[in-house]
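Here the structure comes first, spelled out in structure tokens, and everything after it is commentary.
Only one protein chain is missing from this complex, and each of the others stays in its spot.
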Amino acid sequence: MMSQTNWKLEPSLESAAQIQLQAQYELFIDGKWQKPLSKNYFNSVNPADESHLAKIAWGNAEDVDLAVLAARRAYDTVWSKLSGAERGKYLFRIARLMQEKAKELAILETLDGGKPIRESRDIDIPLACNHFFYYAGWADKLQEAFAGQQVSALGVAGQITPWNFPLLMLAWKVAPALACGNTVVLKPAETTSLTALKFAEICQEAGLPAGVVNIVTGYGDTGAALVAHPDVDKIAFTGSTAVGKHIQKACIGTSKKLTLELGGKSANIILEDAPIDQAVEGVINSIFFNQGHVCCAGSRLFVQESIAERVLEKLKFRLQSIYVGHPLDKNTDIGAINSKKQLETIERYISLGLAEGAEIYQPDCTLPSKGFYCKPTLFTDVAQSARIAQEEVFGPVLTIQTFRTMEEVVQKANNSPYGLAAGVWTDKGARIFGLSQQLKAGVVWANTYNKFDPASPFGGYKESGFGREGGRHGLSAYLKFSN
Amino acid sequence: MEILKTYKLYIGGQFTRTESGRSYAIVSPSGQHIANACQGSKKDVRNAVQAARKAQSSWAGKSAFNRSQIIYRIAEMLEARKGQFLEELQALGSDLKSATQEVESSIDRCVYYAGWADKFQTLLGSVNPVASSHFNFSVPEAMGVVGVVACQQTALMGLVSQVLPAIIGGNTVVVIANNQLPLCAISFAEVLATSDVPGGVVNILTGEISEMLPTLSSHMDVNALSIAPIEAKLQQMAQEEAIDNLKRVRIFAEPLYTENAQGLPYIADFQEIKTTWHPVEQIAGGAGGY
Partner (left out) sequence: MLENLSTPELSSLLALSPSIDQIGTQERIARIQARSIKGAAKIQGLRMALSMIDLTTLEGKDTPAKVRQLCFKAQHLHDQAADLPTVAAVCVYPTMVGVAKKALGNSGIKVASVSTAFPSGQAPFEIKKLDTLYALENGADEIDMVVSRGRFLSGDYQFVYDEIAAIKELCRMSRLKVIFETGELDSLDQVRKISDLAIAAGADFIKTSTGKIQPAATFPVVLTMLGAIKDHFDKTGQMIGMKPAGGISSSKLALQHLLLVKEVLGEAWLSNEWYRFGASSLANDLLMQYQKHLTGKYQSASYFSID
């Protein structure tokens, strides 16, 4: 009989050879690639190894102005004159082209943002395509969606997307905007512009009329110029709560319609009758998905005391088969942290957790020597009043607290300025509905976590923002209503 | 000799004097002193928000049918006190015809929204066909405590039109009444107090908007604002103060006393959409799931 085996998977790198990056990317305005009036460019870096990827145009207020002008012209002369059915056909076409280029988009997303190729390939890109398919079908059914009200497009939508799900967040914003008849100026996050620029190529290939989609790359100042532009009718922003508040302020006194999808510190609750192994797996999905760079990450785990020890034991064991490594490795579970800056933030929070007296657990794994990486991190013995349990870390860092009664856990879960999502694990259906009603969160995942679908509305309560993206509800953000 | 009525504030189901001890005179268009109204203060706002918060979860927890019954009861009690409102409205300058119309429209609006209590969920909610094996549904849920700056043109109709769509969906409200025409608001509170509306669900304050609105709009435990047309400067102040805890702010460009200013969107304004996911087990041994 054979003795115990040591069996290790080998790295299985997805080839990036098929990706042909340009040395320099311009702004996509009015259907053309235009050099920025700012004459400025910034460098995009691969967070997996800190290598240089490309130079990217840094749009200023004048560039934004040109883009808004192009979007307005496209709205007035072409897009608003098309029937919903015709708009829908463009969206269907874009969706198909995205599917055809799915692999390229997935590799690009992983190169640029550091997320594991498994996630960009199996989650981000398919969901982004599906989002366009989903909203394509709404384009000619808007009146049916809102019986009793007259609906019309808003005009020019200014959209600002985050770096955690670059193409998916683009899809969440661009697809409903176009379906509802708006034209778009999109500002992607500065660390992850590449898939948005690829998307611009797809728009060209789809024959989308010039100016309907404009992509202005840049930093926060570029976004601020977009928010401040007087001819923008709608602002949709996904990002931090702090920036969201600035945007809300900037929109006061204007007629801009605003939706904000902001931060979170979501509670994931495991009751003693939960399907425990699936719950443990749910914890893995809730906090280590996309390195924890997820606004709805289940970053606060609450476990009923009677099973707390067992859950922790299982969680620690499960972490032994989580691979942290090169994002292009098909076996990587946790890839690179998106930027040096974000890695520093996470490390600061880990130090803070230690200083606050919480007990830390990190599995024994070696991190690549170059690039930005962070071990999956558990904090136990965390107090509700600890900052590590209150503030959004946006990284693979989980705080674990125990509770005795459901009343107690509901109170603790809701005891946060945020209200984006929550998870509930219990075998009892009646309890799921009861807890779901009590939890102040826009999304409740029962016996699952971090699931997304174009048909499912997503968005927060309280300081996690307002408005919904996805589903029929997601249309409201891009429509004007009259009785 | 006629007995004059004291108009108080309505907080937590109680008629209380303002803690500031101040009042202001309500004068008819012809200059006749009709009554005194309380001049509410910051602390009154604080107390009202506290009362509204305390009442919110149990109000939202009542069955929709029950809320419907209670709102219908408001209509009944309003009808019963019609004379009182007609007198007040006329004293404040309305003619009998327009006063009658305002009271009757207000009663109609109560009946209208009473009927919505157990129906809007069906229209605002949805079951969403997600691709994975999950049951996914979205339901509207009350935002929580809504601060209301009532219509400054009408004494009753605008108030009713803002308060009802908010409370029908499980919110509780703190209302800053019409500054110049606050009497009907307090009389409406008497209607509420006698029509099974739990204390704290509707709280009504009278006084200066400029004094109370900064407190209401900056209050960290208020979830949303419903603001009728008011001075632009005040409106902007409220919007800015609302940012700190990301209040949902609904500014009405037009007052809500008009005939058309009712309907589902007014309810939807103060509802959050909550989406719940739950796995769907695949039954039958031969299916992929097992």
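In order of appearance the chains are A and B, and numbering begins at 1 in each one.
Here is the rule we use: contacts are C-beta pairs under 8 Å (C-beta built on N, C-alpha and C of every residue); 3 or more make two chains touch, one makes a residue touch a chain.
Predicted model, so just to flag it, every value in this text is computed and none were measured.
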Left-out chain, listing which of the shown chains it touches: A, B
Full-complex contact with the absent chain, from A:110, A:448 or A:464: A:448
Residue of A:158, A:282 or A:419 in touch with the missing chain, whole complex considered: A:282
Residues of chain A (touch criterion as defined above) contacting the omitted chain: 1-10, 12, 118, 122, 273-279, 281-282, 285, 313, 321, 330-331, 333, 427, 447-448
Chain B residues that touch the omitted chain in the full complex: 132-134, 279-282, 285-286, 288-290
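Definition applied: only the chains that are shown with their structure count from here on.
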Chain B partner contacts - residues on chain A that touch it in the complex: 130, 147-149, 241, 244-245, 248-249, 252-253, 260, 262, 417, 432-433, 436-437, 441-448, 451, 453, 455-459, 461-463, 465-466, 468, 471-473, 481, 483
Interface residues, chain B side, partner chain A - complex: 123, 126, 128-132, 134, 136, 138, 141, 143, 223, 236, 239-240, 243-246, 248, 260, 263-265, 272-279
